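Heads up: the structure comes next, in structure tokens.
Omission of a single protein chain aside, the complex is shown with its protein chains in their original locations.
Let's look at chain A:
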Amino acid sequence: MTIQDIPTPRVGLDAPAAARSVGLSKIYGAGDTRVVALDAVDVAFPRGEFTAIMGPSGAGKSTLMHCMAGLDSVTSGQTYIGTTELSSLNDRQLTALRRDEIGFVFQAYNLLPTLTALENITLPMDIAGRRPDQEWLDRVIDTVGLRPRLAHRPSELSGGQQQRVACARALAGRPEIVFADEPTGNLDSRSSADILSFLQTSVRAMGQTIVMVTHDPVAAAYADRVLFLADGRIVDGMSAPNRERVLERMKAFDAALGA
């Protein structure tokens, strides 16, 4: 099988997208140092779906996520969160959008060391000056199993626990979409499994939309769908993935790239 045989992924136009991009390009530098990180990417992340983005290093996975989440500017094209086009927003509006509509989970746990677990979880709402929805918050906390650790500071938590706090924070505000950047990159396999099943549960049981960048086929297997990125373009998609099929597809890339 060659790359040309792989069908272009079906862009979910029939279901309302939580986030999408149209002709999204991101180019760094100019002249000799010009690097095309994203090359006219059209993608949509349907509501209530768990999407994994895979690809070799330098494929543009993180850049795609940063652009989609309004953390980075785009060179051309549009990105939407719900119906809001991001390039039309100023910094203040963008900040508010990130706060209210987007949840983040980073590879390095990225918690504030001075705040307790609970305070970290409610931080985005505290910043906005809103009271958290207590019922929902309880449900999130119970789902990640953090109830006994709420008063602890990050330095008193294990890596897996810290990442669960980060996940709870991303979900607590019921954002339109959650972006997770290699959320299990620093974790052992057991903690990884905990985090991934939690993310899966939040999609299946709570109707959350999650986009996860990963290079781990095991992690990707928890997703509803996998998009493969190479050289700044989406080159393949796979629904209902499992570890073997993802691995196989990755090998095919390596072979194609190696050829």
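As a working rule, a contact is a pair of C-beta atoms (placed from the backbone, for glycine too) under 8 Å apart; a residue touches a chain by one contact, two chains touch by 3 or more; residues count from 1.
Operating definition for what follows: contacts and distances are computed from a predicted model.
The unshown chain of the complex is recorded in UniProt as "ABC transporter permease", chosen from "Zinc-finger domain-containing protein", "Quinol oxidase subunit 3", "Cytochrome aa3 subunit 3" or "ABC transporter permease". For the chain missing from the display, the contacting residue among A:47, A:99 or A:233 is A:99, taking the whole complex into account.
Residue A:91 is the one among A:32, A:91 or A:135 that touches the chain not shown. Contact between chain A and the absent chain runs through residues 66, 71-72, 91-92, 95-96, 98-100, 104, 106, 108, 110-115, 119, 123-124, 126-129, 155, 169.
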